[in-house]
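The complex appears here without one of its protein chains, the remainder shown in place.
Up next is chain A:
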Amino acid sequence: MAKNTSSKHAEALRTVLSNAPLGSKSQQAKDHALSVTLRVLLSIKASQIDEAVQSLNPELIDVLMKYVYRGFEIPSEGSSGHLLLWHEKAYNVGGVGCIIRVLSDSKRA
């Protein structure tokens, strides 16, 4: 059962990241996607983050990093600490390059 939910979470993560409306002009659509993505990120347990990050391709790591930084802007109870864990794991894979792209890309989360 536990195994099943963790793979469901990873799948949810891939789905939200690969459908992220980064280029969208509608702020409403972006905000909605942000809240869904944050829900997914915060519901994945600390011990499963590594596995989830490993299953992402480099393109999605960049998107993940954009949402991590966006998530820092609207903190909720305990969210920032959890996002820092995500940040650490994504940084291990994407290096400083993916942080640079959060800053330099014009299509933002």
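Convention: a residue touches a chain if its C-beta (ideal position, glycine included) is under 8 Å from a C-beta of that chain, and two chains touch if they have at least 3 such contacts; residues count from 1.
Going forward, contacts and distances are computed from a predicted model.
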Hidden chain of the complex, named as in its UniProt record, picked from "Actin-related protein 2/3 complex subunit", "Vacuolar fusion protein MON1", "Complex I intermediate-associated protein 30, mitochondrial" or "CDK-activating kinase assembly factor MAT1": "Actin-related protein 2/3 complex subunit"
Residue in contact with the excluded chain [from A:Val53, A:Val68, A:Leu83 or A:Cys98]: A:Cys98
Chain A, residues in touch with the chain not shown (by the definition above): 22-23, 58, 62, 94-98, 100-101, 104-107
